[in-house]
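Every protein chain but one is kept in place in this view of the complex.
The block that comes next holds subunit A.
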Amino acid sequence: MPREAEPSINEKAFLLQALHEDIRLDGRALDAYRNLDISFGDDYGVADVRLGKTRVLTRISASITAPRPDRKFDGIFTITTELSPLASPAFESGRQSDLETHLSRILETSLRRSQALSTESLCLVAGRQVWSLRADVHVLDHDGGLIDACCLCTLAALRHYRIPDSSVKGGDLTVYSALERDPVPLALLHHPLCVTLVFFDAGEKWLVDATVMELQCSEGEIVVAANPQGEVCLVQKGGGGEVEALVVLRCVEVAMGKVRELGKAVDGALERDARRRDKGGMSRELRAENER
(Lines give C-alpha, C1' and ligand atoms only; values in the text may rest on other atoms or scores of the structure.)
Protein backbone atom coordinates (compact mmCIF):
# COMPACT_ATOMS: atom_id res chain seq x y z
CA MET A 1 0.00 0.00 0.00
CA PRO A 2 1.32 3.48 -0.78
CA ARG A 3 2.47 5.66 2.06
CA GLU A 4 1.65 9.31 2.47
CA ALA A 5 4.20 11.23 0.38
CA GLU A 6 6.73 13.01 2.56
CA PRO A 7 7.51 16.62 1.68
CA SER A 8 10.93 17.01 0.09
CA ILE A 9 13.83 18.56 2.02
CA ASN A 10 13.46 21.79 0.06
CA GLU A 11 9.76 22.01 0.72
CA LYS A 12 10.33 21.39 4.39
CA ALA A 13 13.09 24.00 4.66
CA PHE A 14 10.93 26.51 2.80
CA LEU A 15 7.96 25.92 5.10
CA LEU A 16 10.09 26.21 8.25
CA GLN A 17 11.90 29.32 7.00
CA ALA A 18 8.55 30.95 6.25
CA LEU A 19 7.29 30.00 9.70
CA HIS A 20 10.28 31.73 11.30
CA GLU A 21 9.02 34.86 9.62
CA ASP A 22 5.47 34.13 10.84
CA ILE A 23 4.21 33.35 7.36
CA ARG A 24 2.21 30.28 6.44
CA LEU A 25 2.26 28.87 2.93
CA ASP A 26 -1.44 29.54 2.41
CA GLY A 27 -1.20 33.09 3.74
CA ARG A 28 -3.22 32.52 6.90
CA ALA A 29 -2.37 33.98 10.28
CA LEU A 30 -0.75 31.46 12.66
CA ASP A 31 -3.91 31.21 14.74
CA ALA A 32 -6.47 31.23 11.92
CA TYR A 33 -8.71 28.40 10.78
CA ARG A 34 -9.33 27.70 7.13
CA ASN A 35 -12.72 28.34 5.56
CA LEU A 36 -15.30 26.48 7.57
CA ASP A 37 -18.51 25.38 5.90
CA ILE A 38 -21.14 23.41 7.79
CA SER A 39 -24.14 22.05 5.95
CA PHE A 40 -26.90 19.63 6.90
CA GLY A 41 -28.67 16.99 4.87
CA ASP A 42 -32.39 16.67 4.30
CA ASP A 43 -32.58 14.01 7.01
CA TYR A 44 -32.02 14.92 10.63
CA GLY A 45 -28.58 14.13 12.00
CA VAL A 46 -26.52 14.34 8.82
CA ALA A 47 -23.80 16.97 8.95
CA ASP A 48 -21.24 17.74 6.28
CA VAL A 49 -18.29 19.83 7.42
CA ARG A 50 -15.66 21.28 5.12
CA LEU A 51 -12.57 22.79 6.66
CA GLY A 52 -10.45 23.98 3.77
CA LYS A 53 -9.98 20.85 1.69
CA THR A 54 -10.76 18.51 4.59
CA ARG A 55 -14.27 17.15 4.41
CA VAL A 56 -16.10 15.04 6.98
CA LEU A 57 -19.61 13.63 6.90
CA THR A 58 -21.31 12.37 10.05
CA ARG A 59 -24.54 10.48 10.20
CA ILE A 60 -26.44 9.81 13.42
CA SER A 61 -28.77 6.83 13.58
CA ALA A 62 -30.69 5.24 16.41
CA SER A 63 -32.17 1.83 17.11
CA ILE A 64 -33.79 0.21 20.12
CA THR A 65 -31.83 -2.48 21.95
CA ALA A 66 -31.49 -4.03 25.40
CA PRO A 67 -29.10 -2.15 27.72
CA ARG A 68 -25.90 -3.61 29.11
CA PRO A 69 -26.75 -5.69 32.18
CA ASP A 70 -24.52 -3.60 34.48
CA ARG A 71 -25.84 -0.26 33.18
CA LYS A 72 -29.59 -0.66 33.27
CA PHE A 73 -30.47 3.02 33.13
CA ASP A 74 -28.01 4.04 30.44
CA GLY A 75 -28.55 4.09 26.72
CA ILE A 76 -25.75 3.19 24.36
CA PHE A 77 -23.81 5.77 22.39
CA THR A 78 -21.08 4.72 19.99
CA ILE A 79 -18.89 6.74 17.67
CA THR A 80 -17.30 4.91 14.77
CA THR A 81 -14.59 6.42 12.64
CA GLU A 82 -13.13 4.71 9.68
CA LEU A 83 -10.53 6.23 7.43
CA SER A 84 -11.03 4.87 3.95
CA PRO A 85 -9.10 5.35 0.70
CA LEU A 86 -11.68 8.02 -0.15
CA ALA A 87 -9.81 10.45 2.07
CA SER A 88 -6.31 9.62 0.90
CA PRO A 89 -4.73 6.71 -1.00
CA ALA A 90 -2.50 6.16 2.03
CA PHE A 91 -5.41 4.87 4.10
CA GLU A 92 -6.23 1.23 3.81
CA SER A 93 -9.76 0.01 4.11
CA GLY A 94 -10.27 -2.67 6.70
CA ARG A 95 -7.08 -2.07 8.67
CA GLN A 96 -6.93 0.37 11.54
CA SER A 97 -4.09 2.86 11.30
CA ASP A 98 -2.48 4.74 14.18
CA LEU A 99 -4.14 7.95 13.07
CA GLU A 100 -7.51 6.27 13.18
CA THR A 101 -6.98 4.93 16.71
CA HIS A 102 -5.80 8.36 17.82
CA LEU A 103 -8.83 10.01 16.24
CA SER A 104 -11.38 7.64 17.71
CA ARG A 105 -9.81 7.88 21.20
CA ILE A 106 -9.96 11.67 21.14
CA LEU A 107 -13.57 11.68 19.94
CA GLU A 108 -14.43 9.13 22.58
CA THR A 109 -12.92 11.20 25.38
CA SER A 110 -14.10 14.59 24.23
CA LEU A 111 -17.65 13.70 23.28
CA ARG A 112 -18.61 10.48 25.00
CA ARG A 113 -16.71 10.40 28.26
CA SER A 114 -17.17 14.11 28.93
CA GLN A 115 -20.87 13.26 29.17
CA ALA A 116 -21.78 15.66 26.39
CA LEU A 117 -24.73 13.41 25.66
CA SER A 118 -26.59 12.23 28.71
CA THR A 119 -26.87 8.48 28.13
CA GLU A 120 -29.52 8.28 30.84
CA SER A 121 -31.83 10.29 28.60
CA LEU A 122 -31.61 7.46 26.08
CA CYS A 123 -33.20 5.01 28.50
CA LEU A 124 -36.75 4.01 27.56
CA VAL A 125 -37.74 1.14 29.87
CA ALA A 126 -35.14 0.56 32.58
CA GLY A 127 -33.29 -2.70 32.13
CA ARG A 128 -35.24 -3.67 29.03
CA GLN A 129 -35.21 -1.14 26.23
CA VAL A 130 -32.86 1.73 25.51
CA TRP A 131 -31.89 3.76 22.50
CA SER A 132 -28.64 2.77 20.91
CA LEU A 133 -27.32 5.90 19.26
CA ARG A 134 -24.66 5.61 16.65
CA ALA A 135 -22.50 8.27 15.06
CA ASP A 136 -20.80 7.20 11.85
CA VAL A 137 -17.98 9.59 11.01
CA HIS A 138 -16.97 9.33 7.37
CA VAL A 139 -13.80 11.18 6.43
CA LEU A 140 -14.18 12.03 2.76
CA ASP A 141 -11.16 14.21 2.21
CA HIS A 142 -8.06 14.56 4.35
CA ASP A 143 -5.99 17.71 4.40
CA GLY A 144 -5.10 18.08 8.06
CA GLY A 145 -7.28 19.29 10.91
CA LEU A 146 -8.95 15.89 11.00
CA ILE A 147 -9.56 15.83 14.75
CA ASP A 148 -11.05 19.32 14.82
CA ALA A 149 -13.25 18.65 11.80
CA CYS A 150 -14.48 15.24 13.04
CA CYS A 151 -15.32 16.56 16.50
CA LEU A 152 -17.10 19.59 15.09
CA CYS A 153 -18.99 17.50 12.55
CA THR A 154 -20.12 14.93 15.13
CA LEU A 155 -21.25 17.63 17.54
CA ALA A 156 -23.12 19.47 14.78
CA ALA A 157 -24.82 16.22 13.74
CA LEU A 158 -25.77 15.41 17.34
CA ARG A 159 -27.24 18.86 17.82
CA HIS A 160 -29.09 18.57 14.54
CA TYR A 161 -30.45 15.08 15.16
CA ARG A 162 -34.03 14.53 16.30
CA ILE A 163 -34.87 11.26 17.98
CA PRO A 164 -38.43 9.86 17.68
CA ASP A 165 -40.68 10.79 20.56
CA SER A 166 -41.84 7.95 22.77
CA SER A 167 -44.08 7.31 25.75
CA VAL A 168 -44.30 4.51 28.30
CA LYS A 169 -47.66 3.45 29.70
CA GLY A 170 -47.83 0.55 32.10
CA GLY A 171 -44.44 -0.74 30.99
CA ASP A 172 -45.45 -0.71 27.33
CA LEU A 173 -43.34 1.40 25.06
CA THR A 174 -44.78 3.35 22.14
CA VAL A 175 -42.43 5.00 19.69
CA TYR A 176 -44.10 7.62 17.54
CA SER A 177 -43.19 8.05 13.89
CA ALA A 178 -42.35 11.51 12.59
CA LEU A 179 -45.88 11.80 11.19
CA GLU A 180 -47.53 11.16 14.56
CA ARG A 181 -45.33 13.38 16.69
CA ASP A 182 -42.49 15.68 15.85
CA PRO A 183 -39.17 14.04 16.85
CA VAL A 184 -37.32 15.64 19.76
CA PRO A 185 -33.74 16.90 20.03
CA LEU A 186 -31.17 14.96 22.07
CA ALA A 187 -30.37 15.92 25.65
CA LEU A 188 -26.92 17.43 25.17
CA LEU A 189 -25.45 18.70 28.42
CA HIS A 190 -22.65 20.75 26.90
CA HIS A 191 -21.01 21.23 23.53
CA PRO A 192 -17.32 20.29 23.58
CA LEU A 193 -15.11 21.02 20.57
CA CYS A 194 -11.53 20.08 19.80
CA VAL A 195 -8.74 22.41 18.77
CA THR A 196 -5.40 21.01 17.63
CA LEU A 197 -2.22 23.07 17.80
CA VAL A 198 1.03 21.93 16.25
CA PHE A 199 4.52 22.87 17.40
CA PHE A 200 7.77 23.84 15.78
CA ASP A 201 11.12 24.69 17.35
CA ALA A 202 10.51 23.07 20.74
CA GLY A 203 7.33 24.99 21.36
CA GLU A 204 8.67 28.36 20.19
CA LYS A 205 6.23 28.47 17.31
CA TRP A 206 2.79 26.94 17.25
CA LEU A 207 -0.06 27.11 14.83
CA VAL A 208 -3.72 26.21 14.64
CA ASP A 209 -5.45 24.03 12.02
CA ALA A 210 -2.36 22.63 10.31
CA THR A 211 -2.58 21.22 6.78
CA VAL A 212 -1.11 17.78 6.04
CA MET A 213 2.21 19.28 5.00
CA GLU A 214 2.50 21.46 8.10
CA LEU A 215 1.64 18.41 10.17
CA GLN A 216 4.41 16.39 8.52
CA CYS A 217 6.99 19.06 9.28
CA SER A 218 5.89 19.60 12.87
CA GLU A 219 7.52 18.35 16.06
CA GLY A 220 4.40 17.62 18.02
CA GLU A 221 0.82 18.50 18.59
CA ILE A 222 -1.46 19.29 21.45
CA VAL A 223 -5.19 18.63 21.36
CA VAL A 224 -7.46 20.66 23.62
CA ALA A 225 -11.14 19.82 23.95
CA ALA A 226 -13.27 22.36 25.72
CA ASN A 227 -16.77 23.76 25.67
CA PRO A 228 -17.64 27.39 24.96
CA GLN A 229 -18.37 27.89 28.68
CA GLY A 230 -14.65 27.49 29.28
CA GLU A 231 -14.50 23.99 30.77
CA VAL A 232 -11.63 21.90 29.52
CA CYS A 233 -12.51 18.28 28.72
CA LEU A 234 -9.21 17.01 27.43
CA VAL A 235 -5.63 18.10 26.94
CA GLN A 236 -3.42 15.66 25.10
CA LYS A 237 0.07 16.14 23.86
CA GLY A 238 1.62 13.91 21.29
CA GLY A 239 4.46 13.76 18.83
CA GLY A 240 7.51 13.64 21.07
CA GLY A 241 8.93 17.18 21.02
CA GLU A 242 9.23 18.77 24.44
CA VAL A 243 7.19 21.81 25.32
CA GLU A 244 7.27 24.09 28.35
CA ALA A 245 4.36 24.12 30.77
CA LEU A 246 3.73 27.81 30.20
CA VAL A 247 3.37 27.17 26.48
CA VAL A 248 0.77 24.49 27.22
CA LEU A 249 -1.18 26.95 29.33
CA ARG A 250 -0.98 29.53 26.57
CA CYS A 251 -2.22 26.89 24.10
CA VAL A 252 -5.22 26.08 26.25
CA GLU A 253 -6.01 29.79 26.38
CA VAL A 254 -5.78 30.11 22.60
CA ALA A 255 -7.83 26.96 22.13
CA MET A 256 -10.55 28.36 24.34
CA GLY A 257 -10.92 31.39 22.08
CA LYS A 258 -11.06 29.13 19.04
CA VAL A 259 -13.67 26.85 20.64
CA ARG A 260 -15.93 29.87 21.17
CA GLU A 261 -15.40 30.87 17.55
CA LEU A 262 -16.20 27.38 16.27
CA GLY A 263 -19.16 27.08 18.63
CA LYS A 264 -20.62 30.25 17.14
CA ALA A 265 -20.15 28.83 13.64
CA VAL A 266 -22.10 25.69 14.62
CA ASP A 267 -24.85 27.79 16.25
CA GLY A 268 -25.11 29.90 13.13
CA ALA A 269 -25.30 26.87 10.82
CA LEU A 270 -27.97 25.20 12.97
CA GLU A 271 -30.02 28.39 13.05
CA ARG A 272 -29.85 28.75 9.28
CA ASP A 273 -30.94 25.15 8.85
CA ALA A 274 -33.81 25.57 11.31
CA ARG A 275 -35.01 28.59 9.37
CA ARG A 276 -34.82 26.63 6.12
CA ARG A 277 -36.93 23.84 7.62
CA ASP A 278 -39.38 26.13 9.36
CA LYS A 279 -41.79 26.49 6.46
CA GLY A 280 -44.74 28.70 7.37
CA GLY A 281 -43.30 29.39 10.84
CA MET A 282 -45.21 26.53 12.46
CA SER A 283 -42.34 24.52 13.95
CA ARG A 284 -42.72 26.14 17.38
CA GLU A 285 -46.33 25.04 17.70
CA LEU A 286 -45.73 21.59 16.24
CA ARG A 287 -42.82 20.43 18.32
CA ALA A 288 -43.41 17.80 20.96
CA GLU A 289 -40.72 18.61 23.52
CA ASN A 290 -41.71 20.24 26.79
CA GLU A 291 -40.94 23.84 27.50
CA ARG A 292 -38.58 23.84 30.48
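Operating definition for what follows: a residue touches a chain if its C-beta (ideal position, glycine included) is under 8 Å from a C-beta of that chain, and two chains touch if they have at least 3 such contacts; residues count from 1.
Keep this in mind: contacts and distances are computed from a predicted model.
Only one chain is not pictured, and the protein name UniProt records for it, out of "Nuclear pore complex protein Nup85", "E2 ubiquitin-conjugating enzyme", "Exosome non-catalytic core subunit rrp46" or "Ras-related protein Rab-7a", is "Exosome non-catalytic core subunit rrp46".
Remark: the omitted chain is touched by one listed residue; of A:141, A:182 or A:267 this is A:141. Listed here are the subunit A residues that touch the chain not shown: 1-2, 41-46, 53, 55, 57, 59-63, 80, 82, 84-89, 93-94, 134, 136, 138, 140-143, 161-164, 175, 183.
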